[in-house]
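With one protein chain removed, the remaining protein chains of the complex are shown where they sit.
When the chains are written out, they are named A and B in that same order, and each has its own residue count from 1.
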Amino acid sequence: MNTTWAASTIGRKQIIGITGLGLCAFVLSHMAGNLLILISPQAYNEYAHALISNPLIYVAEAGLVLLFLAHLATASVIQFKNWKARDRRYEVPPNGEKGTSVARRTLWAQGMLILVFLILHLNTFKYGENYTVNYGNGEIRDLHKLVIDVFQQPGYVVWYVVALVVLYFHLAHGLASSLQTMGIHHPRYQPAIKASSLFYAIIVAGGFIVQPLYVLFLYRG
Amino acid sequence: MAEVSPKLDAKAPTGPIETRWERHKFQMKLVNPANKRKHTVIVVGTGLAGASAAASLGELGYHVKAFCIHDSPRRAHSIAAQGGINAAKNYSNDGDSIYRLFYDTVKGGDFRSRESNVYRLAQVSTAIIDHCVALGVPFAREYGGLLDNRSFGGSQVSRTFYARGQTGQQLLLGAYSTMNRQIQRKSVEMYARREMLDLVVIDGVARGITVRNLVTGEIESHSADAVLLCTGGYGNVYFLSTNAMNSNVTASWRCHRRGAYFGNPCFTQIHPTCIPRSGEYQSKLTLMSESLRNDGRVWVPKNKGDKRKPQEIPESERDYYLERIYPSFGNLVPRDVASRQAKFRVDEGRGVGPTGEAVYLDFADSIKRVGRKGIEEKYGNLFDIYHKISNENPYEMPMRIFPAVHYTMGGLWVDYNLMSTIPGLHVLGEANFSDHGANRLGASALMQGLADGYFVIPYTLGHYIASNNLPKIDSNHDAFKASREEVSQRLNKLLSVKGKHTVDDLHRQLGNVMWEYVGMSRNAEGLKTAVDKIRGLRKTFWSDVHVTGERNFKNAELEKAGRVADFLEMGELMATDALVREESCGGHFREEHQTPDNEAKRDDEKFQHATAWDFTGGGEDPTWKAFKEPLQFEYVKPSQRSYK
Partner (left out) sequence: MNLKLKIWRQAGPQAKGHFMDFEAKNLSPDMSFLEMMDVVNEELVRTGQEPVEFDHDCREGICGSCSMVINGNPHGGDRGTTTCELYVRRFKDGDTVVVEPFRARAFPVIKDLVVDRSAFDRIQQAGGFITANTGAAPDANAIPVPKPDSDRSFSAAVCIGCGACVAACKNASASLFTAAKLSHLALLPQGQAEREERTLRMVAQMDAEGFGACTNTGACSAACPKEISQETIAQMNRDFLRASLSRR
């Protein structure tokens, strides 16, 4: 009568948690790479080139896609189960001391928005205009130029920042939540775990937001 | 005057008391393990007694059907017991022993219980603790990891095991969990939200029950080889009591009407430490565990009508009356004594609080001694409950307390095997009359419920089944049909009156009569008045009650109505019993029989017996005939109880 781990709610939550933690590591490194824009266009482009010219990139990308799809699909399955479990809403929603924050209640919706953002994001950058540049070692992609193009449009920057704020909430709750789901909880360390989770989310989202703001307001060709 | 009846054969073993139970167990017949599953046993009620009995019998291999009125067996009222459970473990090395627990219980019951039963209870008490710990009951522990004990209401040794202020819930969850194990093994079938409305007796033997499915209203029959009644006490006859709202006498009363004698119905326990009533709307009273008397000091102002705040009354103007009157036991005198003394103070006009119907229970000295934290450790949740209800902080203000009906020592008469006067009908826990005599000691109710369920009935029931030829009977038998018909008619009758009074209204009136005349202190005239008034109320009930709704749906009003109808008969029997018991003993205080300093005065010459009432007629006004089971005291010689 034991359902297997992957079919149980807890097992599924743990799949979401593990994949989430993997994605957390990815966005952190992605954000760190982005900050090279503050150093120089060359550093930025050479780092990007180093990544995409490495043959392992396909393995890494495949892994990333897998992580993402697993995260998304499992979360959606859970979400449908959750909707089914609560068939009727309350006349008055829980509130006051017994209420919970919107940020915590809407993780799945945040995820959906992040999905939309991601698709547009890949379309704009990964599969966007292929400018090239040569720093003496042959032609490489000039991603920097594309980024400058895009982030000089205020409308795009606004959308990007909004999406990143949503990502902030997603990460801030998601990281601590993943640890809880994996069974990591101790009253003595709990405040530190929560604080680190917030700190991490601020760093990641803040780090990403630095790039468009830098381009829009500070970057002078 | 009560006569001796051959039906009241206690079947209690004789000889040295230490080995009576051992010898009795050996003499009892056994049921072949392979045959046990062919025998069905019905257990009504799933409190400590019922859940433990169902679990133990299921474990032995019987086919058990368990019934409860709640949505889950875990909600039975045993859950609300706060204080603790006694056991003669002598873990405290303070001189406790089985014999001492036996002695204290017989004496505490004011020599109105059966020595053999009480000794057995004390004997199995230790096994209860072992079993409960094995089941994962989280009793309080000391830092070394061993179990903690405390002294409790009227006891001079520390033999009480406890789990913060919710020992009842933890013990019940233990019994419930082990019953769940049997449900999982399919040896116990659980029927929740069912109310037993009749006992089916065939050829003089209990063979099943008629129940109402409280969700669908369906009347169901269930047949069995034996019926175990574990349905608790009848304290709610007083309307206001510490019992849960749904606690009732109906199952017991239906059995009584079918021929089970009712033992000592007038023995009720009024608990000294409850939160006083605040208004007419009051629906029940909340107990503050008597463990509080370990650290709290009871007092009233010396001057009548002193309306100052308690903090403003200087030490010299306070009367710590329990410490004054009972220097050796002080605030720890048994419940009946503490309750009566509180009533005397209020009657003198020295009661406190807005209604004047309360005394103080003061923790200021203890807080000074062990600190607020120490008190919080021990009683934190009780203090919180008090604060929530009264809106006063007991860390800063003394609690206001007053006695309230809490437990009924009386119940269906049972022999040493826990069998009633109807063969096959066994009665366990508070529902029977057996072990507490005229007054129950604190922390003994949980002990008795579990003793009956875990350690007595598994043996005695086997003996009953093995010694009797019980032909197969199913619920199509005429007796079942007739019972279903009777039950339906009664429900229809309740619904058809359509008068002016609500059920609660009449229940409240009954409660007032009971509290006034059959409460903490009783006299002949008052008891006669009570009988008259109850008869009047009963007439009003059947001619002018209004029960809303229909039979075939969930209908809480109809449930209540049936229960109050039975209370209206029960109340009369209690008053009648109190009237014929012309002595004071334990919780039964007859004003005509007291010592010069207002203590209970027993009459062992005339009343050293249990009174068991046979229901002889159920017309408009029921009639009864009293029989007696004489009590012998070979070990604990009756003496005037003294706590001075």
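Rule of thumb we're sticking to: a residue touches a chain if its C-beta (ideal position, glycine included) is under 8 Å from a C-beta of that chain, and two chains touch if they have at least 3 such contacts.
This structure is a prediction, so every number in the text was calculated from the model and none was measured.
In the whole complex the chain that is left out makes contact with A, B.
Note on the undisplayed chain: of the listed residues B:Thr502, B:Asn523 or B:Gln594, the one touching it is B:Thr502. Only one of the listed residues, A:Trp5, A:Tyr58 or A:Phe199, touches the absent chain: A:Trp5.
The residue from A:Leu21, A:Leu107 or A:Val157 that touches the chain not shown here is A:Leu107.
By the touch definition given at the top, chain B reaches the unshown chain through residues 52, 55-56, 59, 70-75, 77, 79-80, 89, 91, 127, 129-136, 138-147, 163-164, 166, 168-170, 173, 176-178, 180-181, 183-184, 190, 192, 215, 244-246, 278-279, 281-284, 286-287, 384-385, 388-389, 391, 454-455, 458, 502-505, 546, 548-549, 553-554, 556-557. Although one chain is not drawn, its touching partners on chain A can still be listed: residues 1-5, 8-14, 78, 81-82, 84-100, 104-105, 107, 173, 176-177, 180-187.
Operating definition for what follows: only the chains that are shown with their structure count from here on.
Between chain A and chain B the centroid-to-centroid distance comes to 62 Å (mean Cα coordinates, whole Å).
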